[in-house]
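What follows is a single structure, and I will ask about it in a moment.
Heads up, one of the protein chains got dropped from this complex, but the rest are sitting where they should.
Letters A and B mark the chains as written, and numbering starts fresh at 1 in each.
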Amino acid sequence: MKRRSLIKAFTLSASIAAMGLSWSIQAAETIKVGILHSLSGTMAISETSLKDMALMTIEQINAKGGVNGKLLEPVVVDPASNWPLFAEKGRQLLTQDKVAVVFGCWTSVSRKSVLPVFEELNGLLFYPVQYEGEEMSPNVFYTGAAPNQQAIPAVEYLMSDDGGAAKRYFLLGTDYVYPRTTNKILRAFLHSKGVADKDIEEVYTPFGHSDYQTIVANIKKFSAGGKTAVISTVNGDSNVPFYKELANQGLKATDVPVVAFSVGEEELRGIDTKPLVGHLAAWNYFESVDNPVNSQFVADWQAYAKAKNLPGADKAVTNDPMEATYVGIHMWAQAVEKAKSTDVDKVREALAGQTFKAPSGYTLTMDKSNHHLHKPVMIGEIQDDGQFNVVWETEQPLRAQPWSPFIPGNDKRPDYAVKGN
Amino acid sequence: MPKALQRLFLGLLLLLPLAVQAADADYFIAAKANEQARLLQDWAAQPDPARLELLSSLQQGRIAPGDTRKLRLNNRLRGLVDNALASHQLLSTDSAVRLAAARQLQKSAQPAQVAFLDRRFAGEADASVHAALALALANLQLVDSDPAVRLAAVRLLGETGDPMARTRLQTLLEPGVESTASVRTAAETSLAQVKRKLLIGELLGQAFSGLSLGSILLLAALGLAITFGLLGVINMAHGEMLMLGAYATYVVQILVQRYAPEAIAFYPLIALPVAFAVSAGVGMLLERTVIRHLYGRPLETLLATWGISLILIQTIRLLFGAQNVEVANPAWLSGGIQVLPNLVLPYSRLVIIAFALFVVVLTWLLLNRTRLGLNVRAVTQNRNMAACCGVPTGRVDMLAFGLGSGIAGLGGVALSQIGNVGPDLGQSYIIDSFLVVVLGGVGQLAGSLWAAFGLGIANKLLEPQIGAVLGKILILALIILFIQKRPQGLFALKGRVID
């Protein structure tokens, strides 16, 4: 029996014809929606909760009768933190499962990997994470922040009296594109504010770096030269050892504040935050934001986590990319209603100018031309309960500048989405 | 009724501080951030013992000890609160409190506080507080109008190893800043002095971080030195044994918190036996069910243990979630000891170094001073001969694999104190662990010890020069070159047996 099934399995994989067939027979009256988040491998730590959030949002929309009278049917696949697999799964979702839209990706490289597939097949991707910009595809809607919606306001805050009037900046990041680009933009921005190169230090660590002794010692040394702030684009997993080292070496937020762009409520669950009170993060949403939409959003999520028995449900938290996923799915649903069709070209048109009352407390607008959301920027201080206290926020949502003016050559880029950038 | 009136007056006088405090607190809360900052600066310059309680509450993020109203401060205000509080604490009768306050003021004192500090300095009886205050004052006196005062301050700063002093002295070297030539020369001498002291601190710091990294590598690799080094199992699931140990620590922490919150400070100690038992148990189970069938086929153990590692990771992911879980340092493992002004040795790292050495000694004793150890060595050297002599090889294999896994579990407890605890924890240590064991020489405990500390120190020496990424690449290249020279690792087994 075992032999048979093994041989059978082999024939399956070799002859392939059967591979592409979809497994379940679907009712005709549903709209298929793809969810492309890693559930295993290194990125599972961040992406799993986005998958669950997407499923919750879809469930909620279905409970209200679906979209255009049809229920949404989620198709979940696991690209396993493997970048070529993202492209393969993306193609599968679009051509085999024939989904109307895909919500997914976290890392820039995964987005870059699927991008050619979406442009070739004219698919629609909603990307919910803050990223480095330098991209604007007609087949992608970016619901996370561009650099000017996160990094630059955060540095402006650090320069202000309330933020500690920092004079020197230690830019610390994991060695990949997002930190590199962000720091490049920040350096140009700091120059424009009169900060000299000797007051800027840029340091990178490999992926999964876990020994921050030398770096924290360097920060200490650097900070002796004047009021210093650390701008951290350290990738998710390395943050725990970094913050633990900071706390244990006695570097307090009052001396050297660290502002992070990749640390949210979800990451703080893995850290004892008592020694970290006062360190900062910049996002477009925090769970602690006080407004009725958010209270409902958080309560729904906690109830959903309990009902589905998700691991760690008793401590379920929401964060910025989760909110961006939630907003993205709702905006897409609204656009489909408006277009009365799931056709990508029509939905794209309907999405321009679409608005949604988001948990961040603002009514967010999808820009008419650049495929990015107008988002408010908030600076939060870490509290001892693992939440953030908003100490500063923009007065209104900012328009995204995916082509940052601080990078030479970007002034010639068009302000609308073009294929193949 | 003059007496009654007197009493009333006295009573009111006693109440006055309370009233002042209440008024201050209300005013402070009502004020805007800028006004709050100004208030704190004023208070720092003119301390009033009545405000002590308010300020220490503010430092805790509250308005008064029993008050539950949440106070929102930002970093700038927190810094000013610390400074103002230190000012007030100088008035304390406890010399230890005064000393801590004076140390804080060395970092944060503002020019407006000079007059106050001068007064306290003159009246200070305790020698160490006196010295600390002198330094705090010296920082501010660098811009004094009297060149003699400046000169004295510069000389005094030269005797500290404070990193801030370097920057302060550096600015004095400019003729535009410091007009008196003699002060400039003194600053130059002092600067050289400070730099020398800082350099010592830096070098010691580097050596320590190398040792610390080495001890972590050692803890991560020690279990593998047994399962791979002695038993010959290419144990790709070794990292997951570390992970299981770390998760056991997490579970113990949760349980202690729930059922015996008074013992929470000692949860890592409770976690040690638990982690050992969990990892050893899982290890023995795997040995009995899977690995037992694969002895003599080392490369196939690679395949099977790779499968085991996938299953363990996904099991943990489904049980505990893909996110990291929180393992907090207990109080005695938080913070560090300030050895020099620019050198803090974190307690957690000191404890881990000691713990790593303890585990090595324990393992060595187990292998060389017990019956089990004798059997293990016999079986690994010549399985058939050992069996002929009546050694129960199956049982020994199981126990040895359990021991290796259990030691990995102990390593997991230590790793949970400095890094993150998530399903992928093991994956990040597996390559380093193999490198340590291979570099040291397979089957050599002492080799692993030297290799771990050697790698740790080499890594930390290279990192400041060429950065973390290139440093790591260079280390790998060096290992590859080294193995060319010593194909059997640092400590090769000497023998005549080939093939």
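As a convention for this text, a residue touches a chain if its C-beta (ideal position, glycine included) is under 8 Å from a C-beta of that chain, and two chains touch if they have at least 3 such contacts.
We adopt the following convention: contacts and distances are computed from a predicted model.
Per its UniProt entry, the chain excluded from the display bears the name "Urea ABC transporter permease subunit UrtC", taken from "Chemotaxis phosphatase CheX-like domain-containing protein", "Dyp-type peroxidase family", "Ni,Fe-hydrogenase III large subunit" or "Urea ABC transporter permease subunit UrtC". Of the chains on view, those touched by the hidden chain across the whole complex are A, B. Across the entire complex, the residue among B:Met236, B:Leu345, B:Val360 or B:Ile457 in touch with the chain not shown is B:Met236.
The residue touching the chain not shown here, chosen from A:Arg91, A:Lys227, A:Lys315 or A:Lys338, is A:Arg91. Looking at B:Ala112, B:Ala263 or B:Leu303, the residue that reaches the missing chain in the full complex is B:Leu303. Summary of contacts with the chain left out: across B:Val114, B:Leu435 or B:Leu462, the touching residue is B:Leu435. With the whole complex as reference, residues 228, 234, 236, 290, 293-294, 297-304, 306-311, 313-315, 318, 427, 431, 434-435, 438, 442, 469-470, 472-473, 476-477, 479-480, 483-485, 487-489, 498-499 of subunit B touch the missing chain. In the full complex, subunit A touches the hidden chain at residues 2-3, 6-7, 9-10, 12-17, 19-20, 23, 39-40, 76-80, 82-85, 87-89, 91-92, 95-96, 107-109, 112-113, 115-117, 120, 134, 175-177, 180-181, 206-207, 407-409, 420-421.
The working rule: only the chains that are shown with their structure count from here on.
Mean C-alpha position of subunit A lies 31 Å from that of subunit B. Of all residues in subunit A, only 39-40, 42, 44-45, 48-49, 161-165, 175, 203-206, 208-211, 213-215, 217-218, 220-221, 224-226, 237, 239-241, 244-245, 247-250, 253-255, 257, 266-267, 269-272, 274-275, 277-278, 280, 310-312, 381, 389, 391 touch subunit B in the complex they form.
On the side of subunit B, the complex with subunit A involves touching residues 33-34, 37, 61, 72, 74-76, 78-79, 82, 107, 163-164, 166-167, 202, 205-206, 208-209, 212-213, 216, 313-314, 317-329, 334-336, 338, 342, 344, 346-349, 418-424, 427-428, 459-460, 463-464, 467-469, 472.
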